[in-house]
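I'd like to ask some things about the structure below.
A single protein chain has been omitted; all remaining protein chains appear in their positions.
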Amino acid sequence: MPNSQPVAPVDSSLAAEAHHEHPTYLRHHFHSVAQQADTANFAMWLFLVTEVMFFGGLFTAYLVYRNWYFPAFVAGSHQLNVVWGTLNTVVLILSSFTMAMGVWCAETRRKNGLVLCLALTFILGLGFLGIKSIEYSEKIEKHHVPGIQYSLSSFLDPASDKEATAAGDKPLSLDMARHTEVYFSLYFAMTGMHALHMIVGIGVLAYMIFRARSGAYTSGHVTFVENFGLYWHFVDIIWIYLFALLYLISRH
Amino acid sequence: MSEHTHTVVGPRIYVTILLALLLGTALTVWASFIDLGFWNPIIALAIASTKALLVLLYFMHVKYSTNLTKLAVVGAIFMFTVLVSLTLADYISRAWGSW
Amino acid sequence: MDHTSPILWQFLVKWMTNFPLFPTEASTIAPNVDALLIFMTLVSLIGLVAVFVLIVTFSILYNKKRHPVAIQMEGSTVLEATWTLIPLALFMVMFVWGSIIYFRIFTPPTNALNIYVVGKQWIWKSEYAGGQHEINSLHVPTGRAVQLTLISQDVFHSFSIPAFRVKREVIPGRYTTVWFEATKPGTYRLFCTQYCGKDHSHMDGEVVVQTPEEYRKWLANSTSGTSLAQNGERLFASLSCNACHNARPDARGPNLPRVFGSKLTLTSGEKIIADDAYLRQSILNPSQHTIQGYAPIMPTYQGQISEEGVIDLIEYIKNLDSDYRIQQTQSVTDLPPDNSGKTGPSPSATGVKEPVSKGSVKP
Partner (left out) sequence: MSASTLVSLPDSSAVGIPEDNYISREYGLKSWLLTQDHKRIAVLYMISLVFFFLIGGIMAGLIRLELLTPQSDLMSSDTYNKVFTMHGVIMVFLFLVPSVPATLGNFLIPMMIGAKDMALPKINLLSWYLYIFGGILVLYTLVSGGVDTGWTFTTPLSTHYLNTKVMSTCMAVFIAGFSSIFTGLNFLVTIHKMRAPGMTWFRLPLFVWANYAAAVQMVLATPVVAIALVLLMLERTIGIGVFDPTKGGDPLLFQHLFWFYSHPAVYIMILPGMGVISEVISTYSRKRVFGYTAVAYSSVAIAVFGFFVWAHHMFIMGISNYAVLVFSLLTMLVAVPSAIKIFNWAFTLYKGSITFEAPMLYAFGFMGLFTIGGMTGVFLGSAGTDIHLTETYFIVAHFHFVMVGGMLMAFLAGIHFWWPKITGRMYPEKLSQMAAVVTFIGFNLTFFPQFILGMLGMPRRYASYPPEFQVLNVFSTAGATILGIGYLIPVLYLLWSLKYGEVAGDNPWQATGLEWQTQSPPLTENFIEPPIMDHEAYDYAWLDRKNRERQKGEVSNAE
């Protein structure tokens, strides 16, 4: 069937494909492994861009209300445990490091190293969630979860509250105390969204450990590990900001 | 369409960055307990941004990436800034009262 | 003839010949808005005609029969610049013009007659200083700037009077204002234009514009006996506000006469003008609005007073002596002088300049 210029006879195209190196993981619509890897990498970055905007909405809300209800945000922030928070930051930074090392192991085809790194990342991720759940349960005990059960006593009467006393809080007036609920709404929304991303990440890590043991990522095709690394580091970056904004900024 | 040459970043850089990040964490926690008034949030955010930048550049290999990746990063930061600043512009100027 | 005419004829005569194409202009701002609207319509028409003429002419001149071979060309910087800059310039004119009108509509003059409007699903309640109130209806005089202070008790509503070309969102938790000066006596439509739930389309009413004399009569006939300020005084007492706001030297709260319209310095150092919005906020969220020199000890009244109650209190505080009040009263008095609206705690409002205690609540 005669077609216009870009279309050449069928057999020559087959010949062209034949002398291409063709690893099994190269999908049919890419010219080369490099193009495929590049594409996947760029797609991952774009996905992270959407994630930035997703969290962007939350950060905007946080900044607006922090401006409005500054004392409530200070008092709310004093309810968070800096020790746990710092520990969690360290845990997450370490997991980011092990993940980066995992990517390096995959790139340099070290199978055992990769499995070890992924496993460490997995454990550290779980550790983060464990610490986070301790923090959450403290909040639940003190009725600091927004909703019907929300309790204002820590803010109206700081003397009755360990954290508030430690921070030297003065009692808030009732109207300002009520606005601590906005702080905790945002606290739970932001850390909750972050934790959700961690849970998804840990799920993928488990799958990757399983695959890595059979050498799936140490035979040259490292795109998946690299992309997951990007995701994991991004989650780390979000936490770095959450830690600063929620825990530290009103500490002094 | 240039396909970038893949740079493998090694453990030495990673360890250095890890230490820098841990140092940053210690620094920011320490700084948060000192009353610097106006400067507290700025310092906290500056340290956080430095840490984030280190993660971006080295852990996430942006330093060794194509311009396209850098553009995506800058674009994301830019749009994030637009969202935050234009929204806050409304909130802040509301208090200025009427004309 | 309509008793014999066929239905179609009725349709044509009674219906088709009599429907509006342009809203009546019944406020001072309406002609200004319309001028801009007409300008924009003309510009749009010219643009549309330009596009139409281009398409039609080119279609005729260069259709395939007449012009079988297209002549390729790249573009033209001059033309691109033309249709970038001319629309841009026109849009800038519209922007500036529109902004001027916007600020006119949303910046009430200081001597405006204030009417409160509370929106709730699905009624409008207008409250007048003299204590008159009505549902889904608003009475205003001609020749007098009227400011509406609007608030919603539940969801977003929007207060729209098309004949005046004004509209303002009515928001829960915050006062919004809009003002107009009616020019033509008559009855005009009033709509809620922001979708607000089930009976949104029944949240309409009418604006009755009357001459000042008629309006005065209406005010006198519809009074409920107590003015908003008097209601506010009662509420003030029953909430024991005077325990602190009592003008004594050792008072724990600021002295309220003259507070309305004055410039206050808050604890945060911020300067603020005590307007309706400020008074409302400092009743409901006092700790954020504490005046310098006072401890943030005032309790919140959020959830204890209805929006109407807050309006009463504000009106009461306004009616305590203040410079602003004097100004306003002078211009108000020529409207409802015989009305009991001014019999609140400051009966002497007219022209009395001496400050403080005069109108303040006796402990």
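For reference, chains read A, B and C in written order, and residue numbers begin at 1 within each chain.
Keep in mind that, in the parts below, a residue touches a chain if its C-beta (ideal position, glycine included) is under 8 Å from a C-beta of that chain, and two chains touch if they have at least 3 such contacts.
Since the model is a prediction, treat every value here as computed from it, not as a measurement.
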item	value
Where the missing chain makes contact, among the chains that are shown	A, B, C
Sole residue of C:P31, C:P87 or C:P109 that reaches the chain not shown, by the stated touch rule	C:P87
Candidates A:V49, A:L87, A:L116 or A:A206 - the one touching the absent chain	A:V49
Hidden partner chain, residues of chain B it touches	1, 68, 75-76, 79, 82-83, 86-87, 89-94, 96, 98-99
Absent chain, residues of chain A that touch it	1-10, 12-13, 16, 27-29, 31, 35, 38-39, 42-43, 46-47, 49-58, 60-61, 64-65, 68-69, 146-148, 178-179, 181-182, 185-186, 188-189, 193
For chain C, residues in touch with the removed chain	15-16, 19-23, 32-33, 36-37, 40, 43-44, 47-48, 51-52, 54-55, 58-59, 62-64, 67-76, 79-80, 83-84, 87-88, 91-92, 94-95, 97-106, 121, 154-156, 158, 160, 162-163, 165-169, 171-174, 176, 189, 191-202, 204, 285, 302-303
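In this text, only the chains that are shown with their structure count from here on.
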item	value
Result of counting contacting C-beta pairs for A-C and A-B, higher pair	A-B
Rounded Å distance, chain B centre to chain C centre (Cα mean)	44
Residues of chain B touching at least two other chains	none
Chain C, residues touching no fewer than two other chains	none
Residue numbers on chain A that touch chain C, as the complex places them	68-69, 71, 172-176, 178
List of chain C residues in touch with chain A within their complex	284-288, 296-300, 302
Complex interface listing, chain B residues touching chain A	1, 3-4, 6, 8-11, 14-15, 17-18, 21-22, 25, 28-29, 32-36, 40-41, 44-45, 47-48, 51-52, 55-56, 58-60, 65-66, 68-69, 72-73, 75-77, 79-80, 83-84, 87-88, 91-92
